[in-house]
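Pasting a structure below so you can have a look.
Note that one protein chain is taken out, while the other chains of the complex remain in position.
As written, the chains take the letters A, B and C, and residue 1 is the first residue of each chain.
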Amino acid sequence: MKLSLHTQPDVPLEADVIFPDLLLEKTVSEAAALEIFHGNEKTTLGDFFTITDENNDGTVEVEGDLSKVKLLGSGMSFGRLKIIGNVGAHLGAGMSGGEIIVEGDAGDWVGREISGGRIIIKGDAGHMVGSVVRGSSIGIQGGEIIISGSVKNELGNGMRRGLIAVGGDSGDFTGVNMKAGTIVVLGQLGQRPGAGMVRGTIISTHNAELLPTFTYDTTYRPTVLKSIFIYLRKLGFSLDDEYINGNYQRWSGDSIELNKGEIFLYAE
Amino acid sequence: MSKEPDIVKNAICTFCGCVCDDIELTVDPDGKRITKATNACVLGKSWFLEHKVEDYPVAMINGKEVSFEEAVEEAAQVFVNAKFPAIYGLSDTTCEAQKEAVAIADYLNGNIDTTTSVCHGPTGMAFQGVGESTASLGEIKNRADFVMYWGGNPAEAHPRHFERYAVTAKGMNTPNGKEDRTVAMVDIRPTSSSLIADIFLQIKPGSDFELLWAMRAMVKGKALDNTLEERTGISMEKLENLVERMKNCQFGVIFFGMGLTMTRGRHFNAGALLELATDLNDFTHFVALPTRGHGNVTGADNVVSWQTGFPFGVNFNRGYPRFNPGEFTTSDLLGRGEADALCVIASDPASNFSQKAIEHIKSIPVISLDPKPSVTSQLARVAFTTATYGINVAGTVYRMDNVALKLRPAFKSPFPSDEEVLRAIKHRICELRGIMINKTAAA
Amino acid sequence: MSAAIRIKNGKVYDPINNVDGEIKEICIKDGKIVDSVPSDSHCIDAHGMVVMPGGVDIHCHIAGHKVNLARKFQPEDHRHDVQPRVGNLRSGTGGTVPSTFTTGYRYATLGYTTAMEAAVPPMGARHTFEELHDTPVLDKGYYVLLANNVCLNQLLEKGRTEEFKEAVGWWLNAAKAYAIKLVNPGGDEPWKGRKNSNVHNLDEQISGFDLTPRKIIKALIDASNDLELPHPAHIHCNNLGHSGNYKTTLETMKTAEGRRAHITHIQFHSYGGEVGKNPTSQAAEISNYINDNPNISADVGQVMFGKATIMTGDAPLTWLLRNMTNNKWINADTECESGCGILPFSYQEHIYTHALQWAIGLELFLLAKDPWRMVLSTDHPNGGSFENYPKLIRLLMDKDFRNEQAGNVNQKAIANTNLLDIDREFTMHEIAIISRAGPAKLLGLSNKGHLGIGADADVTIYDEMKDREAMFNAARYVIKSGELFINNHEFCSDLDGRILHVEPQYDEAVEDIIRPFFEDYYTVQFDNYAVDDDYVHGAEVIPTKSR
Partner (left out) sequence: MVIQSTEIIDTFAEAFGMWAARVIITGETPKWAMAAARAMTGFATSVIGCRCEAGIEREIPSDETPDGRPGVSVLLFAGSAKGVGNRLVERIGQCVMTCPTTACYNGLEVEEKVIVGGKLRYFGDGYQASKLLGGQRLWRIPVMEGEFLIDESFGVQPAVGGGNFLVLGENLTVTLEAVEAAVDAMRIPGVILPFPDGVVRSGSKPGSKYKELPASTNDAYCPSLRGSAPKTDLPEEVTCVLEIVIDGLDEKAVGESMRLGIQAAVREGIVQITAGNYGGNLGQFHLHLHELMQG
């Protein structure tokens, strides 16, 4: 199925019906009749999208400037959602399976609270990628988020399991309060990475200033980093050989918590 | 015929979050101004004494004077024709008005947010993450022998904070006032407040989080990197000394201001401070309080919370409240160009929001309620002049420590209250939307 | 006023008037139960249904500063439980601490029309009324915290008992409260002091005072009785939650010396065992005492599995729980009056203590010989949300269900109780007692909890169903003060409830003692402290002897 945005929304469009689990069971006309919210106004998918029955391979393709369209792919559990264009907030929120590919930039809260599946973004993403929502302490519980560009603050806040990779820079408080899981940032980490982390791994290929509650351990070439990098490469994430083969400083923290978290910084 | 001036005893000053309730106001016999405000601080005095009933139109549409009813009609039309109407401000008005505003947002399926989102919103978010140990201000007065101010200048922003609540105030276990307390001040530069401090920590700008984190580690006896001084400007020794004092006091308190919450790190800074206070309860009784600025911003938090479950940044687009700071907070949603109508109550976002947000404000219909003209009211489609709470309008306000007080207005204003304007708009909206609100239901 | 209503063909349970399941007509006019209405009145055919007075919750936490803190504390708890707007009703959110509107609507959905907020420091009264005003449908009042009141305790330690009583009277008036509440008497001083500690026995001296918890308890029980308040002193005993605390509870009850006293959420106070070790059940011991002493009443404070929010004036207890669970935590002290602690909590079937608490609560219900004095509560939201009441009712009415549920929890805990040996199943009549008639009687609300002529027309009608949980989950009709709020399972129109409070007489000269204390130790002016009628408009003052 393919959806092309024909009318630009004036205010945010909450298109939480766009996910393969639901759409692939519908005919084109059924899909067009699905109810969505344009601000506070109840409207239908067809009011904003031209829907055609292309590519019957379990893929839903969405095309257009979707930067005011929220909640695409939220809750999906299987199939493939391909987005050609920029996309708004809460992409793939709470997803448990399947794959989302965005050929463009994404907004805030990409993949918040996911438990499985994979989100691949070719451009940049906003704040709170793969994170908690306010008030709860547990962020994503699984799944993979691969972003070629940069992201903003609180990447992987509260993350308990899963893998997040960012090709560009990340904002402040990357991996804050993480319980476990892996975050890879090929660019520069923002301020205060890993604050309050209990367990888990943050890897950066740049140097960074760490909080005083992190302790330097050693510089070495841990095999696990190679495994992670090669795994990422298999998912189409591009990274240089020198990062795979290089030495890394290992820092333990956060001492305020269990002190079982680690930050790896590339040391050439 | 000369009249005796009216005296209002125990009047309540809503200029700042201290909400002092011991002001004695002398009202000029003409009933149009206050001539004396005994007990008020310099800010309070100017708040009361400079308040005049000006000759503004009660309402304007596109800058032209109209009747109250016409303005209500126009405002209601703007609201019901919007798909994403946003209501903002509310921290300088009564709880009664705040309730009306939430009701409008509810009946409109709109968005409601208060100035909390741009002052202590980060504290609210931090609180939701880590909790807090707090107290009413009298506990500080009666018990606190260790008082710390972090990232604020109470001497200028809350001039009576020292005397009424925390420093020179004399209480049950602190009969000698300041002599019975240790006062510590943390700021990036000396201020008029820091002059009174026994301990002053001048920290490097932007290193609050690092310092708080280091203090938490010290309290917990955990490993600390020795680059602390270089990064924060505070030596390990000085910090250890301070932390020992904190652990060994009888009752400690940290007040914190926007110097902490609105600098880089924001809700994490606030969270670190709240957690530090909580951690210290392993050793002694310890509390922390934000020093809230606006007179009833705490009331706005409370009203929005009990009516919706969430303190600010609440969206009703889908017929029920949703909360997500960053998504439904006004400065953010305007910055992304999302709202298609804006109602501002007692605030001036057109002068202090980001350029992007201001541009968007200019592109959508705005309804403003303010006792005085502001940048926002001047670009408003519909502008109401309203009476000033506390001076002209009765109602409920909340002190920064969540204590509710009833206002004692000094004299009547020719202008309607925010509550009256909002209620009129609400009733018209409900008529237009076919919602039958009966009189018994929460008015 | 409202139109007249006739309810016919329903099976009526009205224990106060000794009506036990008779098919009986109930007539309503002008907000009251009347003996007849004109023949053309609106008629509800309640064939196949059960008709009861509206439910009365004697102990819950639904309004005030601590409730609102707990509410804004937990956005994660509201997010997945929303209450969309219907008609002119307001929207809101649920979870264990729902928004005010949602609280009112959901209580009413269960058939409850009266609820009492159980713990507010007088300084928080104004805030509490603000919230109660926004809590629709329900009639409501609150209990004022006086057992850690510094001014009162100073009078008490000096032996000025008469002035103490007058001051209590002043405070009840100033705060427009319904009853006197004691929480962890004397425990605030050590908590707010240097060591963050607590008092542990009734005869221990309270730090900074020449006073013991027992003296405070006795004085407030006496004051409640002497002022002839409709509801006696409402006591949250010392040592809540600690192993071996049943002794403290027994001692507290003995301190009443035959005068009326109400022990609240007594389940949390019925533990054997040694301090610091696993608790055991002393439900039988506690029940025996209450069975034998008609001056004592209690509500259970049943624990229900799942999400809860602990919120209590007993701050040191929450600190202990916080350190056990590592959950986010709130402490909130109120000057000269009270402490408060809040944390999210979850009762889990597999945990020994939680399963034991669950079983002890059920034991207390089932062992009570006089259901009028052992009434239903979950100490909402401490033992679980009020939305668990239907399930709790089923546990009491359906032994097979109860035993099946007991099979799913920690078996070591169950083995340490007598739960499985008890065959009792509550009758519909008894359910009407513990959820309506009993609480109304204990509260001294003579117009509530029954359907006699002149009673408030608060009536609920349930479909009679075998599954009692499903039955009590959603009333088919709810009439509040003579107006239909729920009609055939649908909300009709928003309704206000009214505030219930007392105004006992006191000697105004006592203000000469209290005023200087305010000037020295409060940060609110004495003249700005008392709550005026603006906050309780349309209130009903429940008479005391002197008023």
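A few points about this structure:
Criterion: a contact is a pair of C-beta atoms (placed from the backbone, for glycine too) under 8 Å apart; a residue touches a chain by one contact, two chains touch by 3 or more.
None of these values were measured; they are calculated from a predicted model.
Although it is not drawn, the missing chain touches A when the whole complex is taken into account. In the complete assembly, the contact with the undisplayed chain comes from A:R161, out of A:K68, A:R161 or A:K179. By the touch rule set out above, chain A reaches the unshown chain at residues 142, 161-163, 181-182, 199, 201, 220-224, 226-231, 244-245, 260, 262.
In this text, only the chains that are shown with their structure count from here on.
Taken pairwise by the contact criterion, the protein chains are fully connected, each one touching every other. The geometric centre of chain B is 33 Å away from that of chain C, both derived from CA atoms. Averaging C-alpha coordinates per chain places the centre of chain A 35 Å away from that of chain B.
Multi-chain contact residues of chain A (touching two or more other chains): 133-135, 137. Counting partner chains per residue, chain B shows two or more touched chains at residues 109, 128-129, 316, 318, 323.
Residues of chain A touching chain B in their complex: 10-12, 14, 37-41, 68, 89, 108-109, 127-128, 133-135, 137, 172-173, 176, 191-192, 195, 209-215, 255-256, 259.
Across the complex, chain A meets chain C through its residues 133-137. Residue ranges of chain C in contact with chain A, taken from their complex: 73-77, 79, 328.
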